[in-house]
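All protein chains but one are shown at their positions in the complex.
For chain A:
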Amino acid sequence: MTGGVEAVLFWGLGAVAVAAGIAVFRTDSMARATYALAASFVAVGAQVLFLHLDYVGVVVVLMMVMEMAVMAVYMVMFMGMNPALMPMSMVHSRRTSLGIALGAFLVLGGGALLVPWPSRRGAPALDLTASLGEAVMGSKMLVMLVVSPVLFSTIVAALVLALPRGRYDRLGDDLRRRPADDPQPGGAGR
């Protein structure tokens, strides 16, 4: 692919990503907002692929498509309305938010254009995914050793939060109530 075509494609994907991101907060239905966010993520994933990060790009696309599917289920579960038909506009501090967002864009975009970026140091490996795998299993293993308990804690914390009735509901604050206060009695010895 020549540099010109690549640049046009990259800018096109960027425009799609930003436009879809704006559509998330402009559209009148939660379902459309979810699909717009998925489109934005897929466009960014494709841009990441342009930057030769094959593994991360594919992971971002797959993860986000699945997450949007979960999010669509949440809309149906919690929004209490037909998520495809109900118009909505639930915002607060709209003008302040727009001002802050515009200011952030000007500062970040201005910084990106004005900072004298250094030239590239080092050369990419021939097989980037293989070099990532070697780093993760070798010199950067500590990073993954930290990330894995964080992810495990997240699973535990999310389950504890989402649990409808915990042991304190069943056994009282001192955990001594017998038999347990269950909505449906049953189990061994009860």
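The working rule: a residue touches a chain if its C-beta (ideal position, glycine included) is under 8 Å from a C-beta of that chain, and two chains touch if they have at least 3 such contacts; residues count from 1.
One rule holds for everything that comes next: contacts and distances are computed from a predicted model.
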item	value
Hidden chain of the complex, named as in its UniProt record, picked from "Alpha/beta hydrolase", "Quaternary amine transport ATP-binding protein", "ABC transporter permease" or "NADH-quinone oxidoreductase subunit K"	"NADH-quinone oxidoreductase subunit K"
Residues in chain A touching the chain absent from view	3, 6-7, 10-11, 14, 17-18, 21-22, 24-25, 30, 33-34, 37, 40-41, 44, 47-48, 50-53, 56, 59-60, 63-64, 67, 70-71, 74-75, 78-79, 90-94, 96-98, 100-102, 104-105, 108-109, 111-113, 117-118, 120-125, 128, 131-132, 134-136, 139-140, 143-144, 147, 150-151, 154-155, 157-159, 161-162, 164
